[in-house]
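Structure incoming, see below.
Every protein chain except one is present and positioned as in the full complex.
Letters A and B mark the chains in the order given here, with residues in each chain numbered from 1 onward.
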Amino acid sequence: MGPLRLEARKKMNKTTLVSPPSLARAGKKSLVVAKRSARLDQWLVWLASHLILIFFTIVVVYPVIWMFLASFKSNGEVVSNVWGLPTTLHWENYTSAWQTAQLGYALLNSVIVSVGTVIVVTALAAAAAFAFAKLRFRYATFLFLIFIFTMQAPVPVIPLYVMLVKLGLTNSRLGLILPMVAGGLPLAIFIFRAFFQSLPSELLDAAKVDGCTDFVAFLRIVLPISGPAIATVTILQFVGAWNEYFLALILVRSPEMRTIPLAIQVFFYAWGRTEWQQVFAALSVASLPMIILYMIMQRQFIQGLTAGSVKG
Amino acid sequence: MSTAIPRQVRRRNLTPYLWVLPALLFYIVFKLLPMIVGLYLTLIQWDGIEPPKFVGLQNFQRILTDEVIPLALLNNVKYAVGTVIGKMILALFLALILNQALRGRSIYRTTLFMPVVMSFVVVGILWSWLYNGQFGLLNNLLHKLKLDFLILDWLGDTKVALWSLVVVDIWKWYGFHMVIFLAGLQTISQELYEAARIDGAARWQQFTKITLPLLQPVMLVNVTLSLMGAFNVFDIPYVMTEGGPANSTLVMALHIYISGFKFYKFGYAAALSYVLLTLVTVMAAVQMRFMSRESLS
Partner (left out) sequence: MSTQKLSRREFLRVGALAGVGLTLVACAPAPGAAPQAGNAPAAAGGGNGPYEGKFVIMSAGNAEQNAPLIKGIEEAHPGVKVEWRGLTSERYTELFTASEVAGDQIDIMDLNGQDLRRYAVGNKLVDLSDIDYKDRFREVGLQTYTVKGKLWALPRGGISGFPFLYNKKLLDQIGVSKEPETYTDLLQMAPELKKIGAAPVVHAGKNIYLWPIWQFFAYAQTSKNDPVEQTFKVLSGQTKFTDADHVAGLEILGKYASDGLFIDGVNSLDGDSAWIAFSQGKAAFWYNHSSQVGTYRKGTFPELDMSLMPPLRSVEDATVKRMLPGGTGSATCIYAKIAPERLDVARKILDLMTNDQWVKWANDLNKDPVSTNKNVEASTDELAIKYAKECADNQFTYLDWYWPPEITRAFQENQQALVAGTKKPDEAATSIQKVLDDLYKDGYKFEA
């Protein structure tokens, strides 16, 4: 708490950092008292704000940090030394969890499925949204509304499962990608359409005068400036696909087709045995790529994941 | 949108459809089609192996006498009440705090949002350990704090288990709702507050008279998302309790899964899927209608 207190003192001198809504009460009191009480008030708000935020930050972060720490402990230590640091680093937890849970396959599958979903969704949604936003055709609104109205409705599982069985798509990566693409399209189209609509029509008109087709204009002019929308859609779809569990649960049957969430869950059930430290190692391997990616691109992540809902 | 089409008459131009076609096909085949074809499944009795038998509306009749359904629905309702209220209060509260010009607020925002990107399975397993009655972190902490009377069997007690899951769901998602609230708060003009202050409005009054009403659209989004999430919830109960103990955490999605994939009543499970789908849709519609009317008055 040392540095915190230091910071607190610094802050006290710069009260302007806190917006002072409490000044409102000042009107009825004498100026001096008002100033003093306002300052105290501000200080209290500032202190309470930080305390509350720190508390919730700990609530969020501590379990995750604890998971990483526990993944280096020995079998007995997880139970006996709950709070402390690992006495020695048991890297073998990772090697055995990696092998038993077949995390290599799982990571590969998750990457293929997530990247595949992202690419297909982005391509299809961008094209469709471009037409909805910039081309004129008779049933544009109708078709757009088909996507939007059915967007939130989850597909009933059993029919989807039976259909995928009939198509011979169970136990394959493609079988995971296709329904996920379908599920992701509406929101992606929605986001792209909003973005494309915001682009000035003159851009396209100019291209047409130069003799470009819509397709060329789309590729050469529209896509290169659509970075923000593409980023949003990519992150949104990627997080969804990476964490997808239910489809994998019902469709995947052989170990080498499992995605990360499924591999973790099966490991936890079947082979976790008494080796909790290995479970934590597996959990760490499963969440680390996403957490690192998130740390690097947190701004885009937050914007991306919340984009659909705020605009909707 | 006046895309000039030089020299060409707008006559049955079908090219735009080609732009939409791939997406549409995908969507029809893998989303709309299962939704429609699945209706047929609700009319048959089928274990996936023997030839299907047409039974008419028998599957729906069975739903009416299924003793587990009232239980599961009640669990969904409790889950919804818990998560929606919990998430809204916590998320709004933290968003209000973060909406001040605090130093380090982007760090707070980043951390609080982090569980959103984590997988439900990871979160579920991690929390199973935190909740473990014997060795779990939570009971350990309570013991250290000399709060032994609060030590509970978080996932094994029929009265507590569902609420333990609610807490996990809130933990995973409140950062998300908070960020949405934050975005909403930032659209509210500061001038409004200044005007209110000049009129002598207290902080609480500013909150109820300005902030809440103007947040209504964002609130609508947040409530709708978490409400639908609560009625479709599957991952957390499946990973953490499998519906137990004694069905105290059995929710509708889990009941559908068990009927279909453990007992091979595909027809019945399909019928249940549609009932749940209809229920959620109707509920979301009612809720949206209700909330938007409220925001008008």
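Criterion: contacts are C-beta pairs under 8 Å (C-beta built on N, C-alpha and C of every residue); 3 or more make two chains touch, one makes a residue touch a chain.
All values reported here derive from a predicted model rather than from experimental measurement.
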Original post:
Which is it among A:K166, A:R220 or A:R299 that touches the chain not included here?
Top reply: A:K166
Original post:
Of A:T95, A:Q197 or A:T213, which sits in contact with the chain we cannot see?
Top reply: A:T213
Original post:
Pick from B:D153, B:D169 or B:D235: which residue touches the chain that isn't shown?
Top reply: B:D153
**OP:** May I ask you to list the residues on chain A that touch the chain which is not drawn?
**Re:** 79, 100, 165-172, 174-175, 178, 213-215, 250, 253-255, 266, 269-274, 276
Original post:
Tell me, which residues in chain B touch the chain that this view leaves out?
Top reply: 8, 12-15, 17-18, 21-22, 25-26, 29, 45, 47-49, 67, 131-135, 153-158, 161, 241-242, 244-247, 258, 261-264
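Quick note on the criterion: only the chains that are shown with their structure count from here on.
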Original post:
How big is the gap, in whole Å, between where the Cα atoms of chain A centre and where those of chain B centre?
Top reply: 15
Original post:
Can you list the residues on chain A that touch chain B in the complex?
Top reply: 7, 11, 17-19, 21-25, 27, 45-46, 49-50, 52-53, 56-57, 59-61, 63-64, 66-67, 78-79, 82-83, 120, 124-125, 127-128, 130-137, 140, 143, 146-147, 150, 152-163, 178-179, 181-183, 185-186, 189, 201, 204-205, 208-209, 214, 239, 242-243, 245-246, 250, 260-262, 264-265, 268, 276, 279-280, 283, 286-287, 290-291, 293-295, 298, 301-302, 305-306, 309-310, 312
**OP:** Over in the complex, which chain B residues touch chain A? Could you list them?
**Re:** 1-4, 6, 10, 13-17, 19-20, 22-24, 26-27, 29-35, 37-39, 41, 94, 97-98, 100-103, 108-122, 125-127, 129-130, 135, 137, 140, 171, 175-176, 179-180, 183-184, 193, 196-197, 200-203, 206, 218, 221-222, 225, 228, 232, 234-235, 239, 256-257, 260-261, 266, 269-270, 273-274, 277, 280-281, 284
